[in-house]
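Note that this complex is displayed minus one protein chain, with the remaining chains in position.
For chain A:
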Amino acid sequence: MANPGEALRGKVAIVGAADTEVGVLPGRTPMELCVEAALAAIEDAGLKRTDVDGLLTCNAMAQPLMYHAEAMAEYMQIFPRYCLSVGAGGGTTFSVVHHAASAIVTGMADVVVIAMGDSLRSSLTRDQAMQVQASTGHPQFEQPYGATVPAYYALIAQAHMAEYGTTPEQLAGIAVACRQHAARNPAAQMRELITVEDVLASRLIADPLHLLDCSLVSDGGSAIVLCSAERAADLRHDPVYLLGAGEGHTHEHISAAHSLTTSAAREAGQRAYAMAGLQPTDMDFAQLYDCFTPTVLVELEDLGFCDKGEGGAFVDSGALGPGGALPVNTHGGLLSHCHPGNPGSMFALTESVWQLRHAAGERQVENARCGLVHAQGGIMSSHTALILSREVA
């Protein structure tokens, strides 16, 4: 591998993390949610606004702004020397962590805030939300033929079922495990326990995906603060070090994907493990992008937690739930905690920070030392994997 990222490994730490309330928050604008999360994360780090000289954001679907990051900086009266809003769908979150780390190491900024917020649930009408779901397709080729985002992921599920014998029950098992975690998280939008039968009995959205195979639609905001590992040592909380980061980008449109059942999560993971010098078996938990249940299935395999085609059996083993061999989405994930659109996996990142600070309360993974977080955007298009640890060595 050309660049194993030695210049970045362990050089940067997450020192602040905060979420807003999530779920259904009528009357809260995406800008307010983004700013609330950013200010709370700065406070959590024990820093002041004037310490922040880098700001990375993602545009909000419910309140699109031409200069989003600048607007957030203006609102907070922060005057950064590194300021950018980035758009790679659900993959934006961890991709910008990768960029922020690089910016800190190269001296573009000392203290970087990454903040995102959106209100897909309360600020969009059902028709507008459907437009968002349809707008991911190729504008002429895919979109006019009546496929929406769930249908594209359903193509992945059907292909995995045909190739490896994966069952709808195994897909449902992923949603059940996420809900078990959410039941232990007071902040989660959906906490009532569900069974495989509940998932299969929920209404069909795009065969074989049922309603409960699909993530939530939510309002919420989340933010983190990053700085150098050296500076982190003097701050309020145990630093959470970035040991590995890797990306992989293969296509925009699913019809141009070379495979339906293997994604660039594989390359993203390989690059992150190589940089960290760690293996999948070293991970005490994994937060995997779960916009739909088959996404998690493919990621478990591509990120090396089980062999290709064995994702279904891995789910059946009970590994994903609380106390399992690999707890996945310990906050509840997009399936049960919340999914306000592009900020969605920021909540997986803040949760990982709390897990690695050993401050996750009832859902704490015992002795958690290392975790992998993964996000993807598009239809398995844009992947980033990060490896975080409470130890640099």
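The rule is short, and it goes like this: a contact is a pair of C-beta atoms (placed from the backbone, for glycine too) under 8 Å apart; a residue touches a chain by one contact, two chains touch by 3 or more; residues count from 1.
Here is the rule we use: contacts and distances are computed from a predicted model.
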Looking at UniProt, which of "Acyl-CoA dehydrogenase", "Zn-ribbon domain-containing OB-fold protein", "Acetyl-coenzyme A carboxylase carboxyl transferase subunit alpha" or "Glutaredoxin" names the chain we cannot see?
"Zn-ribbon domain-containing OB-fold protein"
In the complete assembly, which of A:Glu6, A:Glu74, A:Glu163 or A:Asp307 touches the absent chain?
A:Glu163
Of A:Cys83, A:Ile205 or A:Leu388, the residue touching the omitted chain is A:Ile205
Looking at A:Val12, A:Ala151 or A:Ile194, which makes contact with the chain not pictured?
A:Ala151
Considering the entire assembly, which residues of chain A contact the chain that has been omitted?
127, 130-131, 133-134, 138, 140-148, 151, 154-159, 162-163, 203-209, 254-257, 260
